[in-house]
Structures are given as structure tokens and as C-alpha cells.
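Quick one: the structure is below, and I'll ask about it shortly.
Omission of a single protein chain aside, the complex is shown with its protein chains in their original locations.
To keep things simple, chains are lettered A and B as they appear, and every chain counts its residues starting from 1.
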Amino acid sequence: MKSEASMEHSAEPVLQVKGITKQFPGVLANDHIDLDLRKGEIHALLGENGAGKSTLMNIIYGLYQPDEGEIWVNGRQVVMHSPNDAIKHGIGMVHQHFMLIPVFTVAENIMLGSETVKKGVLDRRGVARRVRELSHQYGLDVDPDALVSDLPVGLQQRVEIVKALYRQADILILDEPTAVLTPQEADDLFRIMRELAAQGISIIFISHKLKEVLKISDRITVLRGGRVVGTTRPQETDQAHLAAMMVGREVILQVEKSEARPGDKVLEIQNLNVFDDRGVRVVNDLSLELYAGEVLGIAGVQGNGQSELVEALTGLRHIHGGRVLIQGRDVTNKPPRAITEVGTAHIPEDRQKFGLVLSYPVTDNLVLCTYYLSPFARRGVLNFRAIDENGRRLVEKFDVRTPSPYVVASKLSGGNQQKVIVARELSRPIRLIIANQPTRGLDVGSIEYIHREVIDMRDQGCAVLLVSAELDEIMALSDRIAVMFGGRIVSILPAARADRETLGLMMAGVEVGHPEPVQAVT
Amino acid sequence: MDLRRFGFILLIIVILIGVVVLVGGKTVPAGTIIASMLATTISVATPLTLGAISGIFCERAGVVNIGIEGMMLAAAFFGWFAAILCNSIWKMPAMPSLLIGVVIAILTGGLMGLLHAVLSVTYKVDQIIGGTVINILAVGITGFLNRQLFFEKGSIFGGQVPHAPGVLPRLPIPILADLPVVGVIFRQQPIAILAVVAVAVTHFVLFFTRWGLRTRAVGEHPRAADTVGINVIRVRYANVIIGGMVAGLAGAYFTLESVPSFEPLMTNGRGFISLAAMIFGNWSPVGAWMAALVFGAAQALQINLQFFRQQIPPAWAFLQQAYVVGLIPYILTMIILTGIIGRTTPPAADGVAYEK
Partner (left out) sequence: MIEPVQSTVWQKLEPILSAAAVPLLAVLTAMLVGAIIIFIAGGNPLDAYWGLLEGAFGSARAISETTVWATPYIFAGLAVSVAFKGGLFNIGAEGQLALGAVASAWVGYALPDLLGLNLPAWIHLPLAVGAGMLAGAIWGAIPGWLKAKTGAHEVINTIMLNYIALNLTSFLLNGPMQDPNPLNVIARTPLIAEGARMPPIFPGYRLHWGFVLALLVALLIWWVLNKTTLGFEIRTVGANPNAARYAGVNVARTIVISMTLSGILAGLAGAIEVTGLNYRHELGFSIGYGFDAIAIALLGKTNPLGVVIAALLFGAMRNGATRMQFLTQIPTDIISVIQALILLFVAADAIIRWLYRIKVGEEKLVLTRGWGG
């Protein structure tokens, strides 16, 4: 728990923004925002995706310029033209997607931009020495000579923190820091944050996760639609209250669903072995069974082989050992089209990279996987009347918000792009749905819609394999939950018997006493 | 550089030298042949080395530059033109004219580098198209000016190509040049020497200085560099212009060091082969230099075989044909690109325009 010392903060804020406004084409990202940060405080900035949190932080860090508003640091007004200015005023930022160069060492990454030079040559040794000092002072434990690409995610994040401290930051901005951590690594991070705060570093930490915000912060400011909704303290609020502030209405944190009624076996994975692009084995002798009419959620921190597993199941990655059977047919190492043709739908992890051709109209995207089949094509010639008719029908049925079905997909919002993919995948005759991070980066309305669709398909007898890094989503949707760690399934349990703490430990590879792995829920 | 790559390079060079030794070994001692081959190799590898260095500067900062060929050609022409202007019209003696020519060549390269930077970095034109534009522009302008200025009556030179002031003289390296047999290797012309120096300097700059660290950062992860306050645009501009200047020096080799005249299209694909050398050397200066030496050796083979025209056994006569030996660099390049000899890792952000 927090120490008493950090509760007393000096009256003068170390950082204050007044009336910050920022307009992007088509969206008012920040609307006259006021915020202040006290010395040694951990101040959470809460809001859902698109609320304007990152934009505000990027303005404070000098990456964007505000259209209106002022920034005050330690009682003096400042203007940030670039990150250099922010750094000069003692502000450091740890981005959600790390700004580290994989082929450089830790020391090289840390000194980049603030290099010390001796007689024209980089002073690598001096920098390494300073890194070890800082590392020791704050309990961060980083090795300056290690190659960043060799470091696990949790350590890479610490390198980012040292990078800020190296430049004498006393204000730290952390952007969604726990997005890539296990619950245990997140706790480690919180310990470090408290240590930093106790030594006088002031921290703003951006999140959309209610539980952790309540656990760690001294104050919480909620943003919605670019505006500040309110500032409160953990003692004065709770999850439901915060959620309501974030969304502006009562949010159903749980999806309503009836009991699962599992049928025959749809998917069987036997001793699967898959390697990643670097030749490392990331799916390790994995076995799994999935039945019609149930949702099997695969919980796990990203980077434990889930992406490669999904790619292997959908024909996008080579399987080096083991078998995959869909409805009894062996589809091991068959091309993506063959797997689609046995009735599989794949909602990919990266919708813009894999799921859509952004320069194609929505109608073409809706037949992306079926363009060669009748009625969309006959003997190699495309039938645009059928394609367009199909497009109009699906856009209406799935409520895709677009001025017209002939508009190019790049013009749609993230949520609507995902709806296009869902519409395409779920309107074929299918028995198996493989959904990988299906609601990443979407607004609440779209998330609710997609969750509903998944449950509907389950009720119609589909088998659903859901892979998600959001534990809440897994727990809300799944009938059974499988935890994946180090390329293996370490445990499968019925959702009713799963709780966050146990799952968190299993996601981190800790052996937890549990009942025999359950094959199907009865 | 890994063993496989190094071994392959060594093997090819040994084979190429070996062929000449086999052919001419009866009339001339093997040692002399080997030394001569090495000397010629270093000399003809000069434009390839400099071209590869040029490519390295650009690509390490994240900008693909296939316009090196055009930059060399334009620099060759304008450098030569400046030298002739100084020598024939302004009556300056040969050496200063040649030196001014070199300077003009470098500046021409730098200007074309600037053009490439403007297209690729500011206007975010597809970088390969931008490089193609530079190549076509160079061919067009040099062809046009060459004819207009030298072959048309009424032009400044009155329709005759004036006497060129020769080529840059050889600079023997003290002591080493006096060694028996191998001394010939150390009697090179200035640009050839500069090429080798450039390899060392580039290696030092890239891996030991602040400039190099920032350049490589921009080429690997420009956004990360941006967030620590590095001006990505400025770094890219600077490196591409320097790359252009180095390509300009390569151009000067053609008309001020190799032969004292200009022919349209005289670069003959050397700019593209430089890119292959750069890729094979895995974007490192020393690696690229070694690859350039291989290509140089192939050319040296053809040149040195001329001396032994009489001794070539009839079965090997086809080697003499320019077509055959001339094909070696191109085919080698294609083999290298398949990655059979070793995988290559370009800078991660190579070829991608930076969007703020």
C-alpha cells in the first residue's frame, strides 16, 4: 500500500495545463482541458480509447503543438516546440509502444539524443556507468550492454524509464504502461512507481483499466470525448462510478449470456509445434479441443505464442509438428483458402494489415475471401452485380456506418472497419470462428456490438476460439478459459471457476494448484 | 561480417586471379601477375566502393537511393566539363583544372543528393521512383549538353571536343611503393586512395560518433529518434546530400582519373552494382568494400587478359569477349541477392517515408 509520506504534497503543482485545445481533421481531440500535477503524486488519466489522453500527453511532451492553452512547469509558463524542450523542463515520457531501437544496446538507446562525447568519440563507458548508478538508485536492474531485442518486455519498459531519469526528469508520463505486462509484472511496475514518487518524481499515468487506477493513484482525472469529466480520489469513487464517468452512461461490464450448450468437436489441435520468424519455437507441443456452441478464451500476455498459434491454425504460418483437425478433417499446413473452405472464419489481430485492403471499396472488402466463388465470379470473370448487391445487404444487416457501400475502407472508423470484417466472416456458412484481439482499439459501442455477435454465433452452434490480451473480455465472453504461457496451455478451467488473481498467476507461468484440466463444460 | 560471406568473397577473388595466372604464368612470373591484378582491382573497384559508401550513407538514414548511377553520370560530365573549361578556355594548367573538376563533380553529386532528399523526404515520393527520376534526368541532361556544347557549330567550343587536361596522376605511397613486386599495388591515383580512406572514415563515423548513432537511429526507428529530440528530416537531408557528394566523387573517377573523356552512359551500370555491393556487405562500409573488390576483380580479369591475348588457349578464347567477362558482375549480383550466400538485414526503416 502507499506510504504515508507520499500523501502530503506541496501546494504548488509541478505541472499545470490550462485550457489545452487541439483539433485534428474531423475530431476535436482535446477541448479546453485543465489538469494539474503535484510533486511526488501519482496522478492517473483515465478514459476509453479515443478520449484524448495520448494527445494531451503528446502536447505536454512537445510532440504536438496545442491550438490553444498554456503549459506551466514549476510555476513558470513554458512553450514546448519539441521533445527537447520538454526534456529540458524535466519531463520524460514512456510511450505505450516503446521508442527503443532493437539493434542498439541499452546504453546506446539511453544516450541517444543526449550523447556524451569524448574527443569526438561516443563515451560508451561513461554512459554505462551512469546507467548502473540510476538503475541501483531506483531498483530498476538494467544492464547497459544488453541488446534491447534480447530483453523481455518488462525490462524494455524499465529501460524507457531509465532513459527519462538519465535526462534528469522529475516528471514522468507513462502511457498505458501495463498493456503489455502480466499482473505480476504490473505489480512490479507499481512498486517502482511508488519508489519514484517517494523520491520526489511526479507521475502521470494513462490507463483505461479501472482496477489498477484505483490501486495505485493518488488522484484520478477522467477524460471523455476530449473533455475533463472530473477529478477524484480513489477513496471517493469505485469502478462503476468511474466507468460511468468514462462512458457517460451505465456500462454493462458483463455480457448477458445464457449457459453454453456444447455439441460435437469442431477443432482439435494435437501436439502443435510452431516457430516464429526468428526460428524460436513459440508454440510448444500444444493440444486443445473446441466444441460447437462454446466460446473458448485463450488468456495470456502477448508474446506467449498466441499470434503464431492463430496464424498456424489459419494457414498463415508453417506447422513444424503436430496436427490440426477441423470437423475431423486434417488441415495441417493447408493453405488459408482450404481452411476457409471447411467453414472457418478468421478475425485477424491487425485489421488494417491483414483484414482489409484499405484502398478497396467496402463491397470488394466484403468478398475478399470469396471473390472467386459463384455468384461473385463465374469461370474467372467477376460478377459485380452480385458483389455490389452483397455489399449493400451486409452493410445494412451489420449496421456499418458509411456514406455508401462503395466508399473505400480507409475512410471508415476503426469500429466500422472491424464491423466490415465481422460482416464478411460471419455471413459465410461457418462452424468455427477464430477471433484474435477482436475489439482492440475500438469504442465501447463497437465492443458491445462485436461481443453480442460472438455470443449469437455461439448460440447458433458455432465454436469460437477467442484470443485476447484483455482479461476482462476473456472472462466476460468465455465458457472455458485456457491460459497460454511459453507456447503451452498451462491450464483450462470453466469460466465460472476462474478469478483474476489465479489467471494472472498462471499467465505469468506460476504453477497454481487446480483441478484436472476440463475438456468441456457440462 | 560472417565467415560464409567472407569465404565466398575470398574464393571468387582467388579464382579470378588464378585464371589470369594460369593463362599468363608462362611468360610472366606469377607474383607479378598477382600484384598487377590486385593493383588493377583496387583501381577499378573505386567507383563501386564510393558508390556503395554513398548508398550506405543514404540507406543507414532510411532513404533508398537507386539514383547513384545518375548522380555518378552527371558528376562525371560536369566535373569533366569544368576541367576543360578551366584548361582550354581559361588557360589554367592541368593539375588545378583537374582538381577544380573534382570539386565540381562533388558539388554536382551533392546537388543531385539534395534533389533526391527533397523528393523523398519532403515530398515523400516513392523513393525508387525518385531515384529513377534522377537517373533519367542525368541521362537526358548529360546527353543534351554533351551534344549541344561540343558537337554543335556555334557552341563555345566551336564544334570540336577540346583537348582534355589528362588524368589525375598516380601518388606512390612512400616506402610501400618501392617494395619489389608488390610495390605496384601502392601506386594508385588519388580518388582510388580516397575510396579506401572513405571506407575507414565511414566505418568510424557510423559506429563511433554521435552523428553515426543518430543516423543509424533514424534509419532503424525514426519515431524513437524523434521522441528524443532528433530532427529526423535534417538527419536524412544531411546524409543524402553527403551520399550524393560521395557519388559525385565516384563520378569524377570516370572522367578525371580513368579516361580523360566523356561518353554518354559511360557509367554502364556501375551505380547499380554498387548497390549490390552495399547489400552484400550488409550495409557496412568494410563489407561493401570487400564486395566491391570482388566486382573489381572481375573487371580486372578482363583488362589483364588483354595483355595475354596470345597465350589464351583456344578453348578459353571466349573469355576474351567483353560480353562474357562483362557478365560476371551482373550475374554475381543476382546470385548475391537471392541470399544464398547469406541473409541481409537492411535498416528497419529503410525506404519508408517518415510521417510525423
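One rule holds for everything that comes next: a residue touches a chain if its C-beta (ideal position, glycine included) is under 8 Å from a C-beta of that chain, and two chains touch if they have at least 3 such contacts.
Treat the numbers as computed from the prediction; the structure is a model and nothing was measured.
Within the set A:137, A:168, A:404 or A:460, the residue that contacts the chain not displayed is A:404. Interface note for the absent chain: among A:340, A:418, A:468 or A:491, the touching residue is A:340. Within the set B:32, B:132 or B:231, the residue that contacts the chain not displayed is B:132. Not every partner is drawn; the one left out touches subunit A at residues 314, 316, 335-337, 340, 346, 348, 353-360, 364, 368-369, 371-372, 377, 380-382, 384, 392, 395-396, 404-406. Subunit B meets the missing chain through residues 64, 66, 119, 123-130, 132-133, 135-137, 139-141, 143-149, 152, 154-155, 268-269, 272, 275-276, 279, 321-323, 326-327, 330-331, 333-334, 337-340, 343-346, 350-352.
In the analysis below, only the chains that are shown with their structure count from here on.
Subunit A and subunit B, compared by their mean Cα positions, are separated by 47 Å.
Interface residues of subunit A facing subunit B in the complex, by the touch rule stated above, are 61, 63, 82-84, 87, 93, 95, 98-104, 108-109, 111-115, 117, 120-122, 163. Every residue of subunit B that touches subunit A in the complex is listed here, in rising order: 208-210, 213-214, 216-217, 220-221, 223-230, 348.
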